[in-house]
Structures are given as structure tokens and as C-alpha cells.
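Beneath this line is the structure, given in C-alpha cells, with notes to follow.
Missing here is one protein chain; the remaining ones are kept as they sit in the complex.
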Amino acid sequence: MTMNMIGRVTRLSGEPAMELPGGVTFTGNKALMLEEPLLFERGGVDRTGVDLPPVPDVSDRLAGLGRSAAIGLPGLSEPETVRHYTRLSRQNYAIDLGIFPLGSCTMKHNPRLNEKMARLPGFADIHPLQPQSTVQGALQLIDTLAHWLKTLTGMPEVAMSPKAGAHGELCGMLAIRAALEARGDARKIVLVPESAHGTNPATAAFCGYAVENIPANARGRVDVDSLLARLGPDVAAVMITNPNTCGLFEPDLVQICDAVHAAGAFVYCDGANFNAIVGRVRPGDLGVDAMHINLHKTFSTPHGGGGPGSGPVVFSAALAPFAPLPFVRKSRDGLELVEEWQAHQSSDHDHSFGRMVAFHGQMGMFVRALAYMMSHGADGLRQVAEDAVLNANYILAGLQDIYTAPFADTGPCMHEALFSDDFLDGTGLTTLDLAKAMIDEGFHPMTMYFPLVVHGAMLIEPTETESKASLDQLIGAMRSIATRMLADPDAFRSSPHLAPRRRLDETAAARKPVLGYRDALDAAA
Amino acid sequence: MTMNMIGRVTRLSGEPAMELPGGVTFTGNKALMLEEPLLFERGGVDRTGVDLPPVPDVSDRLAGLGRSAAIGLPGLSEPETVRHYTRLSRQNYAIDLGIFPLGSCTMKHNPRLNEKMARLPGFADIHPLQPQSTVQGALQLIDTLAHWLKTLTGMPEVAMSPKAGAHGELCGMLAIRAALEARGDARKIVLVPESAHGTNPATAAFCGYAVENIPANARGRVDVDSLLARLGPDVAAVMITNPNTCGLFEPDLVQICDAVHAAGAFVYCDGANFNAIVGRVRPGDLGVDAMHINLHKTFSTPHGGGGPGSGPVVFSAALAPFAPLPFVRKSRDGLELVEEWQAHQSSDHDHSFGRMVAFHGQMGMFVRALAYMMSHGADGLRQVAEDAVLNANYILAGLQDIYTAPFADTGPCMHEALFSDDFLDGTGLTTLDLAKAMIDEGFHPMTMYFPLVVHGAMLIEPTETESKASLDQLIGAMRSIATRMLADPDAFRSSPHLAPRRRLDETAAARKPVLGYRDALDAAA
Amino acid sequence: MRYLPLTPADRTAMLSTIGALDIDALFVDVPESAWLTRPIAGLPLHSPEMLVERELSALAAQNLHAGSVPFFVGAGAYKHHVPATVDHIIQRGEFLTAYTPYQPEIAQGTLQVLFEFQSQVARLTGMEVANASMYDGSTAMTEAVFMARRVTRRQKALVSGGVHPHYANVLKTLTQFTDDELVNFEPELTPGRPGDDLAALAAGVDATTSCVIVQNPNIFGHVADLAPLADACHAAGALLIVVVTEIVSLGAIRSPGEMGADIVVGEGQSIGNGLNFGGPYLGLFACRDKHVRQMPGRLCGETVDADGKRGFVLTLSTREQHIRREKATSNICTNSGLCALAFSVHLTLLGEKGLRHLAALNHARAVQLAERLGRIPGVELVTTRFFNEFTLKLPVEARPVVRKLADARVLGGVSLGRLYPGVTNLQNGLIVAVTESASDADFDAFEDALDEVLA
Partner (left out) sequence: MRYLPLTPADRTAMLSTIGALDIDALFVDVPESAWLTRPIAGLPLHSPEMLVERELSALAAQNLHAGSVPFFVGAGAYKHHVPATVDHIIQRGEFLTAYTPYQPEIAQGTLQVLFEFQSQVARLTGMEVANASMYDGSTAMTEAVFMARRVTRRQKALVSGGVHPHYANVLKTLTQFTDDELVNFEPELTPGRPGDDLAALAAGVDATTSCVIVQNPNIFGHVADLAPLADACHAAGALLIVVVTEIVSLGAIRSPGEMGADIVVGEGQSIGNGLNFGGPYLGLFACRDKHVRQMPGRLCGETVDADGKRGFVLTLSTREQHIRREKATSNICTNSGLCALAFSVHLTLLGEKGLRHLAALNHARAVQLAERLGRIPGVELVTTRFFNEFTLKLPVEARPVVRKLADARVLGGVSLGRLYPGVTNLQNGLIVAVTESASDADFDAFEDALDEVLA
């Protein structure tokens, strides 16, 4: 594995040429902004960063199925490993560096207490299949978290095992399907607002429903009339997001739920935006039948690089009997985890649609989420929603005179402020250019081009863990960028200029995908 | 406390002016290179990042001495605190980012296992004054580490309490002083080679000795003749560093020790460079009487930003009785920590010169150092010395045709390679300029202008935890810099250009020192 | 509250900037009927860090953790020693608190890690391409079956009786309302080759078969040569899906790719990740280049930036829900990013050399224990070719035995009675897993305790 990318290997005799491979520097580094080659270029199959006890000499029992051919897995010593990943990490933006206002993603502070708690051996070092008598504390934690979730949402039942929001949607839609089947009802249509997150239609399709879109109205809400008009004996469910992906509360949700129920269908609520209302509104009071809660959003469990998440689903009384396995229940000797079909007769889950995942869900996330909830308490969580909404409206107020705010005239927003790039018309610049300009300013950009219902959407969700100073700086920078863009558009066509990389060619990446490191070894294979 | 430094607070009415305070950007940030204001500019006395239980209502017992006046300590919420320090941390270079070749500092990899072990509650959460029956494991650890140190150095006794190398020097020189007094000998002169580290003469003076310098010879070693010539009834001790600060082994040390002993004096050996010989040479076999070991160098305990360290001192039989308190000894019921004058009668320490520190030394460092030693074992530690020396000689070989290597003709070096900036004569550039150019290349510079015995010294200590690839890149970059400096000196007069800051005005800093944040509050005071 | 930066003064100032009378004014759209005027009852109020730590530590202390006892529990999750370096790296704020790398210019750290992870997984499984992770092995297996359906346009899947029953149940759940057809083979404790129904599966493949799903090593620890079955599948135009629940095994036994698998899914927890009572874990998903556009999940690809410098981006997103919505290859969004990072760091520390050593060590230790336990009167070693896990047939039902062992503070494996409550012919089976973390003292303790309990 060669040494390219980190400066030419020195020929001890003879000088390196004067022109520098890395551009400004020989190494390509820029002081503390360091280049890092691929593991496959740095490491070697003969290198390792572990020491292990010797292998006892026994005759193997692999029956000739031993792996003989080279695998091609490079290793690094421990110091090199630390450096490889530390250097790479520095090419990332993160909440720990600054505001991360990705709309719909609720990127809030991740308390380190939660990391510490999740690493207690009593939680981190227990096996999902060890005898239940030896994990009563773990079952207690799950039961306590379940109590919090049910109480905060005002729903009677919760399924803890779903591994993320989309998985929770699957859980909810399967329960609805099971409930319909239980009454011998074959309805297959699911109505999804066009502003919905992609996982909603994808989930519906995933478990065999047919999806139909419902338009949004001029106020950025579900168009109630078209929705009610479409209800009928073939409609199984409506998937609705509240607060919705425009960052707005659906004022007619109660009415919608009543109508849907009257039409014999169910309401699935996408709870990804629960952060806006936690402690102020209980979705159960709105009449929804199922809702997933992204613990990794509202309750702050870290999911760096894309995961892991956790998506427990709360259920109405109508759906409770169909909730999945496993579940925790009280029994004579403490708490019992009911895992199997046979085991749960006579329980209130006798219509359970079954198991969704190998074990019991995301324990590591449960610990963090509970630590987060206990720290805030009922009062703190209510404050969370209020500050999240306050921060979003402060941004809306700070930008709406320059940035196009399509629904600002309909009143305050909830936890996120939505803008469009209409104000850039004529400059040839778009939301993308603005996002890249924010990168140079030291910010992570907002969510771009989602939801689809506004042109060049910019969805800004500050969350409650941003200070006023942080918001003021963001607003100041975004005003400055907008003003400069309008004054001198050409200066912004190729931002960012100061990041570890300039704009990357995504088209080329997709046209001829290179999805892994290829070398002689692979060529040979 | 104001908001300057992080971009003007936006006037929501009216636009920010077009010219940008931060230069290229409104915020002053450069994508991932983020500016961070002072805590005192960010925080507020009304802000806090902790929640605490309520204060019980009792009548105080402060007898009117309560603190009423404002203190002026700014606080930050937890998210802001994490961000403040994370952003600051990114303005630092560190071993985790790349080679840190500071000669004499032995900046090697700090294993994370050691951090984990030091944080075990059984070590981190025990009080120095709790009953000894409740800390037998801790005393065992200290005793085991002492065994390792004595065995590795071939010395019969070790004092564990010194808190760093310089403190260890103090310990050694006090023991020598006590030994002399014990025989009623008033000698006060200490001989120190001119190449010695500043702490040596400073320490000698600190405990009341008079210091005289011994010149170095043309081979970078102590000039034996002048040393022997100076020996006499007034000389209390010789402080000698081996391997010395030129990175060279003192070949005549045995002869020197014999002569010094014959003259009734003692030999203090500065063991800061023990990394070069650990496992290959036992200082005890060379005849030294006392030597400190920087656990934070040779045995890799982290000391970010300047500390903490740990400097246990090994003693010859002649000095053992004078070792300080406290010390650990076996007793009928396990291990005993002997803390007080009265307590140690009849021990082999009945001439102890007393206590050097409030408690028992740097337990946190002891745990890390022992974990490091156990991981390497006797075989691994020998390999450490060999690889450290190999790496240094590889650098010497890779640079000596361009860089002036004053002592290269005397043979191989030990753990560090010494160069002078003579090769830059005529360019007007110096060691300092070269160091700053290395910063732009993404390296921490070598030790500059030390030792004092060569002109514009550059002392490069790679340590054994650098890979060949890392050395090749350093050599390549340093050759490239040197070549470019000779070709185009002017390009290098104001490096660095790519770091968070350009060259800083140290003269101004010293002329009118600003050593703390001053604001209205202080003005008032 | 320590996580909330806004002070009362800030809130007042901000409300006036916004032009709102009070905070309630921002919640105008909330209907009367759902309006809450005070913190929700039935829950405690905010609590200091010190007290939260005290309470949760007390809960944790009620669990018997693996490191504190002789431990031999496996069956889909394994206790391996994870170097301290791994945890340090995943706690780097820039990794821990980043998001999905949607802005590649400031996410190259995550993206390069994903690219390296994909490369490592592809090589480990012997496949050409791997994705950036799924939730866990069981959900990855279900996704594989759906992918096979898309590739073959067929509905029927044959499921080996050697597949982890929880995995099989997940598949059952996800297909119960779709028109996929499942043929589940029954597990048998056949001496020497428990759960090995490869021949029957091969015989069962026909022109309507979308895929065959086998696990190797299977739930009983049995290791088999999958090549003949692969040939049978390919002859019939079906895909062979191989499940690997103990990924360390691939350091010792031939990879599914080498044996002809078309899709390999696995549970990656064993490398870099703790037991965590079942989650978060790491779903691995690998396949052949030719099927990549039918793959579920995120993919990271190499490209160049405007200066021609190499860089990485998320690519082929037209497969994904945020672009393709109901036509997406999967609904997955959040995956197991941090677990993938932990996996990649640990595997980097191991390297091929370390992985092979680790696997050989696991195998040798398992062989040692199997031989010891097999000598206990009445105990039969059912699995004779295995990696680090084997099944014992006890003279009595295993489930109560496991409970009694636990009372003696030995966690002695997983009873088949727990995994297959209904299935009478399996009740005496005990699955025992052995990793590098079990000491000789642990072996002695286990042997003595089992002797005791069976006596």
C-alpha cells in the first residue's frame, strides 16, 4: 500500500522537485488543516494495533473451510490509528463546533452525562439473551422510559423496539395493517401530504400499501378539503406530520382525525418534529392513532455520521393490541420481557403483529434519552419546546425582510423557519450557492430543497440549545451573505473556498460509481 | 459581557456594512477554522451550565465573613461550554494530529487504555487520607511501579512523590545535601555542563547550592578533563544528563562517576532522556547516585498544555537512607504508607530529608505509567529504546546532507538528532523561520535554540511511536523547505501563513504585560 | 436548566424582537382542546446531573454484567474485547455530533470513514460492494429478501432452519402483509450437522424461487460449505443470501463471497461494538456490483472537487426515500453510522493480521471448552465443526439449567428453549459461545457449575 497523498516519499539522494504536489505546501497540509490518505494507502496487512494472547495449539474443527486466500484488510499500529481518525474527524463540522440548523433534523446538544451513563457496564455490557433475572435493572429502565413516552404523548401504549424513525413508521403502519386485517378489512390506500418526508411514502409502499398524495394549501398546511374528499372505504390510513415539515402546526388535525376515524381509517402521525410541542401538547389529545418518536432528535441521542437512532412508537387504545414483540410487563417476580408468540397469550398483546428486530431495541439510546428526560424533567421539557419555537421565530423575524418567507404571513412558525430562494431570482444564484457560502462563514447550512412544496426551500431549525448570541451571529452572517449575493453574485458561484474541499462532482460520482477501494488485490480477484 | 469577536450583533433593522470585520468572512471564521471569543466576552455572571439541589435553609456560620462583592466569574450553559472549548482545542497542534518532534520532550503516543485505567473509581475516586486498610490496591500499585523503576534503572531505592522532573531534581539534590550534612560536610558547589537543561542549575540554586558550569567538548559531550580538574573538597555534586541534551550518550560517564565519588561528591543524573536507553542500559550500572524519571516523557503520561508530570527519583545505596517521605513498605497487615517523621523510626529511611509534597505523588500518572509498562513488558521497553534511537538516526541520515549536523561525524546519535542553522548563513533566515515554515506544512516544529552549545540549535526527537511513513514525510518536507529557503529566502521571512494566527508579537506582550481579562469590574476594583 | 442557554432576559428581548406578547402567542395554532397550561403531571421535575447519575447508576448496578462473571452467551451477539482507542475515537465531537454527510465539503471525515468501512466490509465478506450500514443483521436480512425480489422479480424465499429464529421472525413479520412467499425449513439438532439443511434447500430451489437464505456459522454454530447450494441457486436463477451473525468468524472461515453468495448480510456488533443489551448494533449489507442499483441504504462514493482533489460524497441516492419516495429501494434513513465507525476503527487496529489471530484464538478456545464440556456425563457435543460457538445437548431441559447457572453467577449460554419455546425436540439444547474474553478460570467455573447443576 503506497504512500501517495502525504507528500512524496523522500528520495534521500537528490532533492524533491521545486513545484509542490500539495499546492501551497509540500505535504498538501495547511497548518492545522491536515490531509489524510486512505487507510488502504497508509496501512498494511502485516501491521496491527492490537496484541493478543497466543493461540492455544489445538486441532481445528473447521472441516477444511478455513479462509486461506488473502483478505486485504490493512492494519495500523495504535498511534497511527488514533492519528488517522483524529485527522479525518477534523474535516467534519459538528454540533460541538457550532450551530447545525438542519431543518427536520433537530440537531441539538448531546450531553456528555448521557454518554457516561450509557457506558456503565450495567447497561453497556449486558447481553440481550442473558437470563431476565440478571437484567432487571435494564428492564426497569425500559419500563420507566416507556412511562415517560406514554405520559408525554398521552397515549396508552408504546412499542420500544423500532430502531429509527422510519422503522417506527413501519411499526405503526404494520399495526394499522394488522388492525384492519383483524376486522377483515382489505383497504390498501394510504394518503400522504406532498410535504411529507420521503420515509412516509417509502414506508407505506414497503409494507404493501398504495400511496396517494394530498396537496398542501396556500398556508403550508394539509389541504383539509381534498383530504376529506379523498376519504373512503379504500383508505387505510393517513400519514401526517405535526408540526409539519414546513415547521407549521396543523390546526385542523383534530378535525382530520375525527373524519379519518369516521371513515374507518387510522391516523399515523410522523413525530419527527415532536421537539416543537413536547410538554405543551400531547398528540394523544389530537386524536392520532400511532406516532414514532425519534429519540435521536427530540431526546438528543447522538447519531454522528447518520446513526444510530431509535424510534419508539406510541399507540392509541385502538392499535395497542397489535403492538409488536417483545414488550416488558410486570410479573410476579419483577419485570418480564415477553419475546415470543407462544409466551404472550392472555396478554393485552394477543394480536401483536410480531417481531421487528432481532433483540429488544436500542438500549444504548434508551439510557441516553432517559438521562436527558430526567435532567430536564416535565418542566424542562416544556421549556425545550418553548425555546425551540422561540429560537426559530427569532430567526424568522431576523431574516424575513431579506429572505423570502413563504408562510410568514400566516403567523408564527413552530421549531423551524422556512424560506425560499425566490429573493435570489435574477442573480442566477440558488439555495445551494447560499448554503455553500454559509460553509465559508463557519456554519453548517440549513436543510436544502426540502420540503418540496416551496421553491428552493431553506429549512432552518436552530433547536433550543442555541444561545441568542449564536442566533445573532447566524442571522448577521446570513444577512451579510444575502446582501453581498445581491450586490455581487459572481463572488458566490463557486463557494466554498475555505473548506477542506471545494464543491465535489456528484454527477461524476453517480455516473461511474467508485464505492470502495480497489487495488491489485481486487484486480486479481 | 459583550459579543464582539464573533461577528457584529445584527441590527435587525438596517444592513450590516459591506466591509467585513473578520476579513474574508463576516464571522472571521474560515469554514472549519473557527474564531472563538474569550469566555469573558461570551459568558455572563447570570448564566450557568450546572443544576444543583436547592440549598437547605439554615442559619449560616460564616460569622459575617460572607462574600458579598461581585466576583466577576462568567458562566456558560453546557452546550456553549462544550463549544467554547472544542473550538479552542481545534487551534492546537497535538500528537494525535501528527509528529511532535520536540527534542528533549519525548512527545510520544498516549495510549487511551491508560486514560481508561486511570479513571477507574478504585484509583480516581479515593482520598489520600482515607484509612490505609481501604486503599491497599492503590499502595500495591505504587509498590509495583516502584519495583519496575528500580529494576529498569538497577537502583536500590526510589522516591515516588516528586511531581515532575524538576521536582525530582530537587528531591535528588536534597538527598545529596542531606547525605553531606549527615557526615558534617558543608560543600556547596554543584557542577553543571553548559548543555544542561535550565532546570538543573535552577534546582541547584533553589536548594542553596552554588552553580558552576562545565564546558562541552567538540564531540558534544562533557569535557571530562575540565570536569575532573574542577573536582575538589568544595564540590558537592555533578549534575549530568545522559543521554545528554545533544542527543548523545556520555561515553565516559562511568569514569566520571568514579572520579566524582573518589572526590567525595555525588552524581545526579538528569533522566529526562531515559527513553533512549530504557531496557538497554541501567543507569545504576554507570554509577550514578540519583536520577529522576519523567513518567510523562519516557512512560507516556499525557501532560497537555504543560502538565501534569511525575518525576520519581531512583537512588543509589549511598543516598537511599535520605529518601523523602512518604514511602510504602510491607507491614504485617499488608502495605503501609509511612507518612510522618515519628512513624518511621527503625526504618531504612531514618535519615529521610522529609516531605516534598502534601500527599503521596501523582497517582493518576502512576496508573498510566504502569499500564504503559505492563503493555510493553521488559521486551517491549527495550524495543522502545531501539526504535526511538533508530528513528532519530534515520532523520539524521535523511537531513544531514542539507542541514548542518554539528556532531554527526562523531557517530550515531541516540533518541534525538541535533542540527544547527549554519546552513542558512547568508539567507538571513534562522532556526525560527524554519520552525515557522514547518507549521505551514502541518508539523509541530522541533525544539529551537536548545541546547545552547550549538548555534541556532534544532533538536529533533521523533520518538519510537512514529512510523517510517511519518518520518519520510517529515524528512521530505524539511528537505523541501530547506531547498526552497536557500533558493528563495524572502518567501519564508513571515511564515506561518496558514495557521490560526500569524507570528505573534512577544516583545509587546512582555513590555506591557496583559495577564488577565480586565473589564469594568476590575476598573471599578 | 443547564442545557438551555436562553436566560429570562434573552427570552423577553427575543419576544419583543419577534413582536410577540408572550410565548403562548407562538403556539396560537394549538387547539383549545389540546392546550396544556402547565408541565405534564405524573413526571418528575428537572434534576441535577449528580442525582441523575446516582439514580441511573443504581439501576445499572441491578444488572449482572458480562465482564463480572464467567460469560458464554452468544446466539447473535458476542462479547469481544474492544480496545479503548475505539471508544475514544467515536467520542470525538466531530464524529459523535455530526449528521449524515449531506454537505460533503465539511463532512469529508465521515465520508472517508464510510468509504473505508464499505471497502472493509466488502473485503471481509468477499463481495464487491457494501453499503454504509443498516440497523442490524435481522433488518438487513429482510432488506436482502426484498432486494432479491426486485432483482429476480420472483416472490418465493426459502429460509434455512439454521437461520437465527429472531431473524426468521422479523422476515415473517415484514412479509405477512406483502405477497412474498416464505418457505421456512424446520431446524433439526442432527448430530454433527445441526440445522444443516443445505441439501434440502438446494433440492427445493426452482424457477419461482427468488432467493435462499442461509446462515453461516448457523444458529447452532455449525459451519458449512455453501458452494454447492450457491450453484443450485444460480442454476435456477435464484440468489443466495448468506447471513453472518458472528462477523469475527470471517477471519477464520471462507467468506460467503468465496462460496458464491449473491448478497451477504451480517451483524457487525462483534467488531468495535459492545453488547448493549441488544442495541445499537450494526447491519452489514454487501452484494455484487451488478446489483448495486437495487441495494438499500446509503452508499458513499469517490469523486473529485473543483480543484481536482479527491473527495467523497453520498451517491446513487436515486435509490433512496428522500429522492424516490414510494419507489425507493428501502425506507431506511437513519442507519448505524457511529457503530460503523466503531467497527472500522477496531478493524483498522486489528488489520488482517490481528483479525486472523483473533479468529484463530476464538476458535481454539472454543474447541478447548467444547472438548471439556463434552466430557461431562450426559452432555453431548452436537456441533462438531464450528467457529467459536457450539450447541450442547443436555440430559435435561436447558432453560432451567441456564437459570440455575445464573444463580451460581455463571452466564452459561443460550437455551434453545428460550429461542424456540414451542419446539419440543430442541428443549435440551444449549448454545455456548466462547470468545477471547473468557479466561481459564472462567472455563473451570463453567465446567464445575454445569457439573453441579446436572449432578
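Order of writing sets the chain letters: A, B and C. Residues in each chain are counted from 1.
One rule holds for everything that comes next: a contact is a pair of C-beta atoms (placed from the backbone, for glycine too) under 8 Å apart; a residue touches a chain by one contact, two chains touch by 3 or more.
As the structure is a prediction and not an experimental result, all values here were calculated from the model.
S.K.: Just to confirm, in the complete assembly, which displayed chains does the hidden chain contact?
M.R.: A, B, C
S.K.: From the listed residues B:G279, B:P312 or B:G456, report the one that touches the chain absent from this view.
M.R.: Once the missing chain is taken into account, the touching residue is B:G279.
S.K.: Considering the whole complex, which of B:P302, B:P406 or B:G476 touches the chain not shown?
M.R.: B:P302
S.K.: Which of B:F315, B:Y394 or B:F492 sits in contact with the chain that's absent?
M.R.: Of the listed residues, the one touching the omitted chain is B:Y394.
S.K.: Which residue numbers on subunit A touch the omitted chain?
M.R.: 12, 31-32, 44, 46-53, 76-80, 82, 86, 111-113, 115-116
S.K.: Even though one chain is hidden, which residues of subunit C still touch it in the full complex?
M.R.: 2, 49-50, 53-54, 81, 83-84, 88, 91-93, 349, 436-437, 439
Convention: only the chains that are shown with their structure count from here on.
S.K.: Once you find the CA centre of subunit A and the CA centre of subunit B, what distance in Å lies between them?
M.R.: The mean C-alpha positions of subunit A and subunit B differ by 44 Å.
S.K.: Specify, in ascending order, the residues of subunit A that touch 2 or more different other chains.
M.R.: 78, 82, 86, 90-93, 95-97, 109, 111, 375, 397-398, 439, 465-467, 470, 496, 499-500
S.K.: Could you list the positions in subunit C whose residues touch two or more of the other chains?
M.R.: In subunit C, 1-5, 17, 46-47, 49, 83, 85, 87-88, 93, 105-106 touch at least two other chains.
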